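Complex shown without one protein chain; remaining protein chains in place.
So that you can tell them apart, the chains are marked A and B in the order they are listed, and the count of residues begins at 1 in each.
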Amino acid sequence: MSDKLTRREFLKIAAVGTATASVLTGCGTAARYVTRKPYQDMPEYTLPGRSTFYATTCRECPAACGLIVRTVEGRAVKVEGNPNHPVNHGRTCSRGQATLQGLYNPDRLDGPISQSGGSPASPMTWDAAVEIVKGALISGGFTFLLGQTPHHLTDLISEISTAFGAPPPLNYGALGMFEGRATLLQAATALFGLPILPQFDLANADVILSFGANFLETWQSPVAYTRDYATMRGGKSGQRGYLIQFEPRMSLTAANADEWIPVAPGTEGLVAQALGKLVAEQMGSPVPAAFASADVAAAAQASGVAETELRRLARVFANSPRKLALPGGGALGHTNGLEAAQAILFLNVLAGNVDQPGGMSFQPLAAYNQGAAAATAFTGMQELVGRMQRGELKALFIHGFNPVFELPKSLGFTEALANVPLVISFASFPDETVALADYVFPDHTPLESWGYQKIAVGSEQAALSGSQPVVVPLYDTKATADVLLAALQAAGDNSLIAKVPYTDEVDFLQKKLAPLASEDGFYTAVTPKGFWAKWLQFGGWWKTGPSTMPLFAVNDQPLAVGVPEFSGGGEFFLLPYPHPHLGDGSQANRPWLQETPDQTTTVMWGTWVAIHPETADRLGVTDDDVVRVASSTGEIEASVYRYPGIRLDAAAIPFGQGHTALGRFAEGRGANPLAVVDSKLNAAGDLAFGATKVTITPTGKKQKLARYESRVGVYGYDK
Amino acid sequence: MTAEAKPMALPHTSEEEDPREHLMHDPLPREKMNNMVMEAMTTAPLEYKIVVGILALLVGVCLFGAWGYMTMTGIGLAGVRRPVFWGFFISTFVFWIGISHAGTFVSAILRVFKAEFRRPFTRAAELMTTFGLAAGAMYPLIHLGRVWVFYFMVPYPNQRGLWPNFRSPLVWDFIAITTYLLGSTMYLFMPLLPDLAMARDHSTGWRKFLYRILSLGWRGSETEWRHLRTAIKIFAWAIIPVMFSVHTIVSWDFAVSTTIGWHSTIFGPFFVAGAIFSGVSAVVMVLFIVRSSMVNMKYFIRPEHFDALGKLVLIFSMGWLYFYFNEYMVEWYGGDATSKEVWHYITQGPLSWLWLLMLVCNIAIPWLTLWNKKIRRTPWAMFIITFLVNVGMYIERYLLIPGELARNRIPFDWGDYAPRIEPIIAVGSISLFLLLYAIMSRVIPLIPVWEVQEGQMAHAMKRVGKAKVPVVTETE
Partner (left out) sequence: MNETVHDENVGKWTMVIDLDQCTGCQACVTACSMENNVAFVGEADAAYGRGMHWIRVVREWNGEMPDLTADFRPVMCQQCGEAPCEPVCPVFASTKSVPEQINLQVYNRCIGTRYCGNNCPYIARTFNWFDYERPEPLNFQLNPDVTVRSRGVMEKCTFCVQRIRRGEEDANAEGRPVHDGDVTPACAQACPAQAITFGDITDPESRVAKLARSARAERFLEEVGTEPRVIYLKGNGKVVREG
């Protein structure tokens, strides 16, 4: 080519250039598949310079908010909330906003990789990958370990596991762990006979007692609960709602509360029980059996909340027309967590708010939300690790979960993984677990995927949220569902194929969705194709009006909330909590989430140890001094943040940083508090992540935290 | 020198000085003086060449090298950050603009007021103006985020009909500095004509060629002298308001803003006083260097000149303090919470050592030393004092700009500033100033010979009764 370009030549080159780019087609109304087409051959609804919007579902956390993704000429450029969606009503949190930085992350895995037996990673073909999966499935002895796996894939894997006679898939994740999801499910089962998550109508409540529920940050369905919170503040119940937060650390929710009660860690259940007794007395109703054993004075003593204060709070709660109590993860992650959850849930029963406006309710049980809140208890992980250690596991499939990072080091998962002959990861990003896997068969990222998400809480209407690709897959990735189905078909066993009779992922979805057409959703369709078109157009399916399920039974039984037990002889209660922007840590590779300031400390890009200024003075450390936080199981180092809103006997460390893998934005940054958390359990067999006591010692090093605020401006000059 | 000039032994004449101590009363033959100036100009010992070489290297590396690197990389190499968007560069800019006031002050104001001691060093001071402006005027360019489009600030006709924003103090600045640079260069050039002609008549080779062009065919006729004198007189009067306006306009860069600490009506005179204070001090420093490093200069530049400049420095120190106190007083009286934070930051915060140092340099040192005639007449002492004054004045600008920006109305958004690449570039710009000065000291006559000779002709000792008194004849 000559150096000079004529205009004609330029146009030619430009045309060739654009032809190699491709647009997403086939997401139109009646289409089933994503196909690549040359740029000139755009679908008729795509206009150059105008945006095309696709409805899909956010998969950054389990809440399943509906998204509308704006795409321009084949590229996704902005994520917004789906205004029709029952969970988020068109709103998003920062994690949802940054979804695109996952899709377009520069450190994504771009194809299947073989690194079997510690050999260096080498690319392989998908055909070979399917062969390997086939081999693993046929030889049996496998387990699927799932985390934030899309629910359609979970369902498919359950069917496949059943077909092969393998144990059902395990479902675990740091977010579920930090909100004590398994504990809450067990508490609900114990009280109401139902393993289902209660949902809470904050919007219509007047007084809310929140026991460590960080519903403005990460708890259950933060966007829905934030909207409800704002409505509550707006005075929907008749007056400006009143929020009381029991929590040893001032979280964002506590910072927004009218009252923040810094109870001693692990005494939330005692306080709830004592309050229950006082409230019952105040209301003049008989004290339920669950609260009968409460010792108000002892609870006051243990929690550090004065008895008069407890009585006042009980008055406030009792005298309110619409009262609500929230069982947050902070209260449940202790050795008495199950009893605490029961006490808190029973406060709602006592308040008589079940199925009432401003109260607690349950979504009706149906096929479309079955297992929405599924969470394996920590004991399940311990059993798995036991099997791995004993060499009973031939193959481990991991999807949507980064166990090496998200499980406490004390569990020994990483060491046990070495005993598994075949580890296959379906991760999209090169995380810590990928580094130890034999094969990596990267799934599409959520915005490139089909699927559905079940909704456990946060929606008035029963709903199933739909996912569809908004762009063509960027790399040579493959939907895990397709990989598994291809492997199944390649196995050639007709009896198996009859049990899992799907040709591919979309076929599976359409067959699963078919029954919904006859449910009374907010749209109807005559043909399956028509239903599918509307499913894609609206980004899911939901009922027209509120749907709840009455409680059949309430089991009021005596409850003994024990005094929390702690492991380790350290001086400080360790309060690990999920980072509000980085969630379960899988978002640590989103540069803008790293750079969005933490809400209460304004720290960006790092991990801090929040201790009270008085504590810091006593330890002889100041801001940015690196301290060593150590327990019997391990130690980490991080910089001190002199945080004015934390008990003097506690240290809080956000979870989400401290990656040794996961790409350039996440690696080598901060520390992971789970390295020091001991594997202590509560009665539900769930991890008591708050039951570790640690020592804090200065290291003499200094590492400046990147904070947005002016340290001097906010906290004054150093003395 | 002072000792030999003073007839200490005679008590009744102790207040009388030897008139020959004064340059004006110590005439030399015209030709001899011409040769002395020519010799000073053409003598370039090895030390001089080494110094020039080092300065050239510093200019190349520290100024153009560092600046070029910063232009290629980004202004982020400097320490500026939100909310301190201006830092060391603008402080240095104000400092140089202040220095540049000396030339005009010494040469124009003292000329207009017929201060006779000015005669030997008007040119040295005017050169400072020009080169100070040249060094200073680079800074607004250096600190630009996109220096390659600096011409957007120039009012040039263009098809888009876009003009600079004449409401912006930066445009005023741009115009004022350009005017001042052009005016002071012309004002430097005009009194230079007779001396260039003298140099032309006393040199050969490339110098002769150069001076022939530069002297514009000056023959020294009566008409030429008359025209020159008229032109100088007009220029001397005209450049004084320009000088005052330049630093006033520089002060408006700050005074018209909403920034707490800057938003003050007193900034105009305050800046002018500070500028002359530092400028006159800088003249002393330059005279000391010239006197001690060039041949024959001890004849022209004498303790009496340091004495006279020392008095000026003392007076302007007092004037500067007056404005500074005024500024502080009004801010304190206003009682605004943010003002208090700004002053607290400067006087008791992390910068307080700078603040104290500034007070020592700008007030304590001049006040404790310059009342003493003996110190004033000791050139090396004067050099140290005036150097410290300039350190103090630099600190003043530093505290004023990044110091006051670091504190604002929203404590959440405070931010401390620390220079990064800036000091390197500042070293480069000081080197540029010194380099230009060193080169020009060997290219143009640094002493306005004709002015000195004119003064000597006008001065005489006249016997009045028993005493001899100096008299001056009006020549202009």
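Observations, loosely collected:
Here is the rule we use: a residue touches a chain if its C-beta (ideal position, glycine included) is under 8 Å from a C-beta of that chain, and two chains touch if they have at least 3 such contacts.
Note that the structure is predicted; figures quoted are calculated from it, not measured.
Of the candidate positions B:Leu23, B:Met38, B:Val80 or B:Val449, contact with the hidden chain is made by B:Val80. The chain that is not drawn here is touched, among residues A:Leu197, A:Leu216, A:Ala325 or A:Val404, by A:Leu216. When you scan A:Ala55, A:Cys93 or A:Ala166 for touch with the missing chain, the hit is A:Cys93. By the touch definition given at the top, chain B reaches the unshown chain through residues 73-76, 80-83, 85-86, 140, 143-147, 149-150, 152-153, 162, 164-165, 167-171, 174, 253, 256-259, 405, 408-410, 412-413, 415. Across the interface with the omitted chain, chain A contributes residues 72, 75-81, 88, 90-98, 100-101, 103-106, 207, 216-217, 222-223, 226-227, 229-230, 233-234, 240, 242, 250, 252-253, 255-256, 258-262, 312-319, 474, 580-581, 591-597, 599-600, 602, 604-606, 612, 644-646, 664, 669, 704-709, 714.
We adopt the following convention: only the chains that are shown with their structure count from here on.
Taking the mean of the C-alpha atoms as each chain's centre, chain A and chain B sit 67 Å apart. Taken together, the chain B residues at the contact with chain A in this complex read 349-350, 407, 410-416.
For chain A in complex with chain B, the touching residues are 709-710, 712-714, 717.
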